[in-house]
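Here the complex is missing one protein chain, while the rest keep their positions.
Which chain is which? They are A, B and C, in the order written, and residues in each are numbered from 1.
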Amino acid sequence: MPPWFGHRYVTLALLAVTIGLLPLFFPSTYYFRVASLVWVSAFAAIGLNILMGQAGQVSLGHAGFFGVGAYAVAIGPTHLGIPVWAAVLAGAVISAGLAHLVGRPILRLKGHYLAIATLGLGVLVALVITTESRWTGGPDGMSVARLTLFGWRASGSSTWYWISGGLLVLGAWIALNLSETPTGRAFRALHDSEVAARVVGIDVSRFKLQAFVIASVYASIAGSMLALMNGFINPDQAGFLHSVELVTMVVLGGLGSVVGSIVGAAVLVTLPQLLTVFQEYEHLLLGLIIILSMIFMRDGIVPTISKPLARRSRA
Amino acid sequence: MPAEFGGVGRCIEPARIGLFGSVAWPPLAAKRSVEQRMSDFFQFLVSGLTVGSVYALVALGFTLIYNASDVVNFAQGEFVMLGGMVTVFASAAGVPLPLAALIAICIAVVVGLLLYWLAIEPARGASAVTVIIITIGASILLRGIAQIVFDKQFHKLPAFTGDAPVDLFGAAIQPQSFWVLGGTAVIVTLLYAFLELTLLGKAVLATAANRLAAHLVGINTRTVMALAFGGSAAIGAVAGVLITPITLTSYDVGTLLALKGFAAAMLGGMGNPLGAVAGGILIGLLESFGAGYISSTYKDAFAFIVILVVLVALPQGLFGRRAVERV
Amino acid sequence: MTILEVTGIGISFGGIKAVDDVSFSVSPGQILSIIGPNGAGKTTLFNVVSGVYEAQQGSVVLSGEDVTGYAPDRLAALGLSRTFQNLQIFQRMTSVENVMVGRHLRENCNLFADLFRLRSVTRQNRATREAALVLLDDVGLRDSADEIAGSLSYGACKRLEIARALAAEPRILLLDEPAAGCNAVETEEIDGLIREVAGKGIAVVLVEHDMKLVMKISDRILVLDRGKTLVEGTPSEVRNNPAVLEAYLGKRGAREAARA
Partner (left out) sequence: MKLLPAIKVHVAAGAVGLLFCQPVVAQQTVKVGSVLSVTGPASFLGEPEDKTLRMYVDKINAAGGVAGKKIELIVYDDGGDANKARTFATRLIEDDKVVAMVGGSTTGTTMAMIPVFEEAQVPFISLGGAIEIVDPVRKYVFKTPHTDKMACEKIFENLKQRKLTKIGMISGTDGFGASMRAQCTKAAPAYGIEIVAEETYGPRDSDMTAQLTKLKGAAGIQAVVNPGFGQGPAIVTRNYAQLGMTAMPLYQSHGVASKSFIELAGASAEGVRLPAAALLVGDKLPDGDPQKKVVVEYKTTYESTAKQPVSTFGGHAYDGLYVLVDAMKRANGTDSKKIRDEIEKTKGFIGTGGIVTMSTTDHLGLDLSAFRMLEIKGGDWALVQPGS
């Protein structure tokens, strides 16, 4: 049995156990709410990490896809009367379609040029959402129908904790699956050397596109989850600042590390909750923490911590 | 452009806002005389140039730092904020405007240098995206400090030479606009002269071209980078001082400016100062003509659509260097 | 019969002709070496043939099909594989993964199967890994199979690239200075490896500075100078061509050649 086989399921098991046991330590359902937010953000971050960490392509407009998913579950049931679960799928399909359509031309761009192109894409999506108020409720957002499956109505923080938690495990499982497969290796190869990748026969643009589409679907589903969880959605979730937040989660946690994305999300979601007691010093501290952790853990939190452990285990 | 609108039928129906209904069609300009359309045109033109100049200056800041250190500094907008806010509070404290502006620029430069020494230099060798996150953290930090040191209100500065609008081909122009345009021109010229005519400037260019080589021929690349951060901080601050009388300022004006400035720099071609200026002006014009002739609702869209189209056609931006990959 | 036919290739950068009207051809099992002083355009020629650069003149014909201007991945699919002079290994991946990537075209790569890591994928992974390990063994890197490639020595990386190139089971193999940075022993191994490869009927095009190696294993040699073809012929022809001897091998090189 190849060595990586174990790792994958160890990670997943640990994740599942964490999600399963965490509620024992929650004094109130407010913690369910915060944790669910972490799971949802982590889900989006894991997807983005496939694009950024594995395939090495940056996206500064990923909240756009998040917004597509969110508004799909908002608009679908409200205006078009389609069931919520179908709206989630629709959102994912639309996001994938959009990513595929736009990805083809812009993924030829490199580095910062790709960054600004994706950023532009995100801004455009957010702009449409904000402006087409007849459908989206405009800048103040719109309320979202509750998720109902076979007559059972999903509501309450704890319910969503389990839904988002389960989803996260699924998302992590797929991401972990990917990295050790022909597709995953192709991603990582073109990340390290595009020319070498092409010379061994990898259709670079095709694989970049695949990574982009996968990441967009992750973001879209995460968006749908958040919208359903909140029962309300507004354009901020599709905005530039949210895109930056997602990228920060990925980089802070560690490029290419699934666990890293979860840790990154956990940090960025819970920090404001912790720092809020510092009143007007909140933002100052947030900025300071981001700077310091990136200086002293430049590869991201998880890789920086796990590296020495790995070395010890090899020795 | 307005000529095409000529002769189109009369327009009394209310304009609707929306993706398809967003244009008042037939356009409101329809029944207007040639003179009026000319004056409108100049109005849009100057407004676009004015706003564009600010984007250009921010983009210039991006470029300067990027060339010297490969860092994309998302805290660039905060320099503009500092320029404006410090001037406002200094002059409120009774300091004469020119002196206040000078103080603001100096403070911005100090902040720029501190940013380099305390946040960028320690992370030398980290991946580009890591450093970008650091600069994002820096911009959050600076905003956080600003809202404590200053306040969260909006503030204005008196126009340098009065508010009485100047008539230019029938367009009413704020005198301050000329200050902005002139100031931008001066800064661009000075920067150009500095880079081309001074030894230090050549050192910056050399570092931009090849940091290792520059280091080997004995250029102190650290000094050059510090210089770049100080310099673009100064440029940003000047932009803030020039524009505040027109646009007002507050502790959080930086974010959007950084966004637009970054877009401008990329549109022009990252690493090319003149490209940055061109990109900034272009985006400014796109916004104002877009708002003027097509739809104010989607004016921000035009800028980004154009950026996407340009980059798809020219992956290195308008004036970026085409690099052959050496393998 | 020839498998690779290159005719009248020309490309210039900023007015300078890097490669000017160069032609050559190789047949299966043949070893063609391209030599010449630095800046003669050897690597550029490789980049054109392997589709990294687009030729401005001339044509490349691969087993009868005109492939001029094809993208590298298409050429790879047609059986052309190469290594790089200045390393292009996948730094963050392990040695064995590098070689596994080399098998890309030999694996069937289905996104959905991969996303859910179906049995078939795991099985294929195992097979690919085995194959990769064999190749690593051939280039003497079996022991460092699970080390991060970025941590390998220069010579090791060179050999890793060869293994990766062979993993694609090419019909033509372009080797850009495979022996650079290798000690005598390693060079010997590479020598043997190249013969072995050619023995399997793979056409080998070799850019190399180690004249000893070149003279020993080449069937034919192409001498480039300032982008132009100077001489083409068998080792003995080239060896006995005074112009080549003096101008491009230099006295030392000449002696080496004579001894070989």
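The rule we apply is simple: contacts are C-beta pairs under 8 Å (C-beta built on N, C-alpha and C of every residue); 3 or more make two chains touch, one makes a residue touch a chain.
Only a predicted model underlies this, so the values are computations on that prediction, with no experimental measurement involved.
Taking every chain of the complex into account, the absent chain touches A, B.
Screening B:Leu57, B:Ala90, B:Ala119 or B:Ile246 against the full complex identifies B:Ile246 as the residue touching the chain left out.
When the full complex is taken into account, the listed residue touching the unshown chain is B:Val51, out of B:Val51, B:Ala100 or B:Val204.
Contact with the undisplayed chain is limited, among A:Gly20, A:Pro139 or A:Gly166, to A:Pro139. Residues 10-12, 14-17, 24, 28-29, 31-32, 36, 40, 43-44, 47-48, 50-51, 54, 147, 152-156, 163, 165, 172, 174, 243, 246-248, 250, 252-253, 256, 287-289, 291-292, 296-297, 299-300 are the ones on subunit B that touch the missing chain. Although one chain is not drawn, its touching partners on subunit A can still be listed: residues 24-31, 33-34, 37, 130-131, 133, 138-141, 143, 155, 157, 226, 230-232, 234, 236-237, 272-274, 276-277, 279-280, 282-283.
The rule we apply is simple: only the chains that are shown with their structure count from here on.
The central chain here, found by comparing per-chain C-alpha centres with the mean of all protein C-alpha atoms, is A.
Centroid to centroid, with C-alpha atoms defining each point, subunit A and subunit C lie 41 Å apart. In terms of their C-alpha centroids, the spacing between subunit B and subunit C amounts to 49 Å. Residues of subunit B found to touch two or more other chains are 325, 327.
Along subunit A, residues 195 each make contact with two or more other chains. Contacts from subunit A toward subunit C in the complex involve residues 2-3, 5, 174, 177-178, 180-186, 188-189, 191-193, 195-204, 210, 214, 256. Taken together, the subunit A residues at the contact with subunit B in this complex read 52, 58, 105-106, 108-113, 115-117, 119-121, 123-124, 127-128, 131-132, 134, 195, 240-241, 244, 247-248, 251-252, 255, 280-291, 294-295, 298-299. On the subunit C side of its complex with subunit A, the touching residues are 50-52, 71-73, 76-77, 81-82, 84, 88-93, 97, 100-102, 104-105, 107-109, 111, 113-117, 121-122, 124-126, 128-129, 146, 164-165, 167-168.
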